[in-house]
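The complex is shown incomplete by one protein chain, all other protein chains being positioned as in the whole.
A and B are the chain letters, set down in written order, and residue numbers restart from 1 in every chain.
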Amino acid sequence: MALATSPPEAPPEPAAKTRRYSADAAGLGRLRASLFTAPALLLIAVFLVFPALWVLYLSVTDYRLSGAQAANPQVVGLDNYTNALGSGDFWNSAWLTVEFVLGSAVIGQVVLGFTIAWLMRDRTGPLKRIVEGLVILAWILPSAVVSFLWVALLDRDGGTLNMLLGIPGFAWLLDYPMLSIIVFNTWRGAAFSMMLYGAALGNVPPSHLESARLAGASGWQQLRDVVFPHIRGHILTNLLLISLWTFNDFTPFMLTAGGPDGKTEILAVYVYKEALIGGNLGVGAAISAIILLINLVVAVFYLRMLRRKS
Amino acid sequence: MTARHVAGRIGFYTVIALVLAFFSIPLLWLATAPFTSDPTYEVSLPDLTLANFQAILEHPYALGSLYNSLILSVGTALLVVLFAALAAYALSRVRVPGRDVLLYTLLLLSSIITGTAAMVPIFQLAVELQLIDTHLGVILILTGGLLPAAIFMLKDFMDTTPKSYEESARVFGASPLQIVRHVVVPLVRPGLATIAVWAVANVWGNFLMPYLLLGSDPEYQPSAVIIYTLYTEGGQANLQLLSTFGLLYSIPVVLMYLFVSKKYGFRFHGGIKR
Partner (left out) sequence: MSAIELRSLTKVYPGGVRALDALDLEIPDGEFFALLGPSGCGKTTLLRTIAGLETATSGQVVLGERDVTGLQPGARDLAMVFQDYALFPHMDVTDNIAYPLRIKKVAKAPRAAKAREVGERLGLDQLMDRRPGQLSGGQQQRVALARVMATQAQAFLFDEPLSNLDARLRLEARTFLKRLQRELGVTTVFVTHDQAEALAMADRMAVMEAGHIRQIGTPAEVFQRPANTFVASFIGSTPMNLLDAVVRGDSLEVAGCKLAVPSAATGLLTDGERLVYGVRPEYMAYSAEPVEGALGGKVSIVENLGASHLVTLEVGETVTQVVVPEGREPSPGDDGYAVPREDRALVYRDGELVA
């Protein structure tokens, strides 16, 4: 008969609560899983999270590297913050940092990276490999090495740049320090934007571009009407990410050490000088806390954008 | 060929030439100066001498610093791979309560708490834990910084590795630890290798942490710091040493990058291709 089976002979025992065992793929179970994650979480807690929290504590003390306050730090409330925010040096440094981020990341790396990606789209030959290879090389070489390469390049008496331009004796790092570090950072970081835009451009459907071309659009119009709408999301996430990185970049220190006369004393260098050279840990911590806060805002924005995209 | 087309071509090649020049000129010095007997800041044709390499061998700290860089890089990579793999596997396979919040928080943390933002408390912490002037201190701190991203990337990789391998072994009677040993580790090896290389590359070039924590004794300093001191301390920079040492110091990272991009292209996929 085409019916369900008749009930079994003996009535089944009332369904006993089935014994629980772990249903994950390998049968690890919650306990072992927690043990597996523990070492990583411990390290992260001690060496990443705790310092972030301690910054907040330090920032409200008058802790110093040496002297009475090193042994017996007192809580001074928000004094460090008011000192910092009232200090001309701080605002000078903040403004320089804004210049640095705007100039080298927002404008420099994005424009340069995009331009190269756009020019190299649809190409596969040795030219593309050479160009991309050089750009990436600038990115992966250690920071200490590339810093010195630029020190050498910009040297007033013997540097290659002055030799090429025929203006020996021109002191780039002394007379135009901000420009120097901006150009340097643009050079250094363009690779990331180039690769990101390269991938984004690869995802623009060729049929859209071809339709535009057939309708008579020029290169610039294709860019504006077809390409930009497609990569708008990428531009924003790219901007947020590299701004965050550039804002936290310590490398310019190796070129100019914040000088001359604090003309390139971006926040990263300012914190270092204030806290570890000047010994004023409390003030340094206050500024670090401000940096953390700015990082937080940018990062949250970035992750929101990522989520919205996916 | 229209005139506009020709003008376009000319424009294209001009821009490309400028780009090429912009990127290659600063790099040229690194290729020429090490092989020039009395190098200046200027890029000039080398007379192909190996004397500079000799000078490196004679410098008290140069080679040692390469060794220190190696210790820091390999040490950090080992810790990162081990801890991140364990955590990523557990988080990928087991529904631990709060898992998604945890991952989101980790990602957030690693973006926010940078060396720059945390240099003050990290310095303090290292002093308190007596990790100043030790390699271990730098390794632990760098590991802590790299772990969140590593866990994120490895978990992503493991998520894309099918569970059927583990389940298959489980039905055959393998215990969880046997499954991890026999099945999981071999499957995720490419992902582990990529993370290891990524960690080494990150640590090899890292300047701030070693500069901060290994400041006093050149015997312990990695190459990043030694190079910096070579051109900032004491009068005239020794260009022989700087150029040659810089070249030697750069080569491993370049080789690693070439190796990884050739072998894996930074893709993460486990299992057999069909």
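Operating definition for what follows: contacts are C-beta pairs under 8 Å (C-beta built on N, C-alpha and C of every residue); 3 or more make two chains touch, one makes a residue touch a chain.
Please read all numbers here as calculations on a predicted model, not as lab measurements.
Within the set B:140, B:158 or B:183, the residue that contacts the chain not displayed is B:183. Listed residues B:169, B:214, B:239 or B:253: the one in touch with the omitted chain is B:169. Residues 1-5, 7-8, 12, 15, 17-21, 23, 27 are the ones on chain A that touch the missing chain. Residue-level contact of chain B with the missing chain is found at 162, 164-165, 167-175, 178, 182-183, 186-187, 271-274.
The working rule: only the chains that are shown with their structure count from here on.
Remark: chain A and chain B have CA centroids separated by 15 Å (rounded to whole angstrom). The touching residues of chain A, counted against chain B in their complex, run 22, 24-30, 32-34, 36-37, 39-41, 43-44, 46-52, 54-55, 58, 63, 112, 115-116, 119, 127, 130-131, 134-138, 140-153, 155, 157-161, 163-164, 187, 219, 244, 248-251, 254, 257, 267-268, 271-272, 275-276, 281, 284-285, 288, 291-292, 295-296, 299-300, 302-303.
Residues of chain B touching chain A in their complex: 8, 12, 15-16, 19-20, 22-30, 33, 40-43, 79, 82-84, 86-87, 89-91, 93-96, 104, 106-125, 140-141, 143-145, 147-148, 151, 163, 166-167, 169-170, 175-176, 179-180, 183-184, 201, 204-205, 207-208, 212, 223-225, 227-228, 231-232, 239, 242, 246, 249-250, 253-254, 257.
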